[in-house]
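In what follows, a single structure is set out as structure tokens and then discussed.
One chain of protein is taken out of this complex; the other chains stay put.
Then we have subunit A:
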Amino acid sequence: MTTVGSLTRTQLGERLAGSGIHLRTGHFTTLLRSPIGSVADGIHLLYNDYPLREGFADFHLDLVRPVTLRRWVRPQVTLLYDGRSMFKPLPLDQAFPMFEWGLNWCVSSRANRYLIVHAAVVEKGGRAAILPAPPGSGKSTLCAALVGRGGWRLLSDELTLLRLDEGVLYPLPRPISLKNASIAVIRDYVPGSVMSRAVTDTVKGTVAHVRAPADSVARASETALPAWVVFPRFEAGSSVTAEPMPPVETFMQLAQNCFNYSLLGAEGFTALADLVERSQGYRFRYGVLDEALAFFDSLP
């Protein structure tokens, strides 16, 4: 199997600037093209273990510099989906984060064979913990700690994919997105982690991405069964509390965190209800990562 790592940085850059690469992430293939050096740098650093395929691609993405007068004084990057610009251009320095956000958008708006929850999801022993949360709740920090030190497998940091006809969770292991203070927290807590250069002044503040563990990438076709739904909330200095949630509340809060629940209608309702019946929900507060990991180890 050919992987991104089989190409040198120079070869990768040439491929991206030319015919592109067919990058396989989970069950999706993206044809990615870009002449921008920082995109090649990010792919080279963080997607080393990912397969390269040929032929069909689910998504076609180009990251290019728009041809405007501004390009000389304030260079920008535009993301093209199927050749069309779908988003406002961003400063050129944000090209690699824009790829990550763009690929998230592709999956969350197009992959409707799945109920898609805005949530991290990690697995141990075939059973998965889903961590839905709004931005700023400490979801990604907790996710990075669980897969970096806690022995959990990364299914996804951002998109939980519940297959409608099977009721199982499909992995989409990709780099973990950290923001602001979380970058230094994880750099210290998981010293061996491979992290991209921090990019400042994005709409999310300063962002950096952590490479997914190689084992999680290698096992990207192994599904998992939902077992827990943990709504995390980071509060500096607080001790761990985990309050069991009634199923109806777990259902309603999960539905609010879904990208396509309304679109899927009755099918989405049934899939979500089945997930809730198989899972125990918790309202979870933590302030210290060691204590948070101990809680996850204690899950029944």
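Quick note on the criterion: contacts are C-beta pairs under 8 Å (C-beta built on N, C-alpha and C of every residue); 3 or more make two chains touch, one makes a residue touch a chain; residues count from 1.
Just so it is clear, contacts and distances are computed from a predicted model.
Asks: Looking at UniProt, which of "Sugar ABC transporter permease", "HPr-rel-A system PqqD family peptide chaperone", "Lactate utilization protein C" or "NADH-quinone oxidoreductase subunit E" names the chain that isn't shown?
Replies: Its record in UniProt gives the absent chain the protein name "HPr-rel-A system PqqD family peptide chaperone".
Asks: Would you mind spotting which of A:Gly18, A:Pro134, A:Gly151 or A:Gly265 touches the chain that isn't drawn?
Replies: A:Gly265
Asks: Given the contact definition stated above, which residue among A:Ala17, A:Met86 or A:Ala273 touches the chain not shown here?
Replies: Within the whole complex, the residue contacting the unshown chain is A:Ala273.
Asks: In the whole complex, what residues of subunit A lie against the chain that is missing from view?
Replies: 246-248, 251-252, 255, 262, 265-266, 269-270, 273, 276-277
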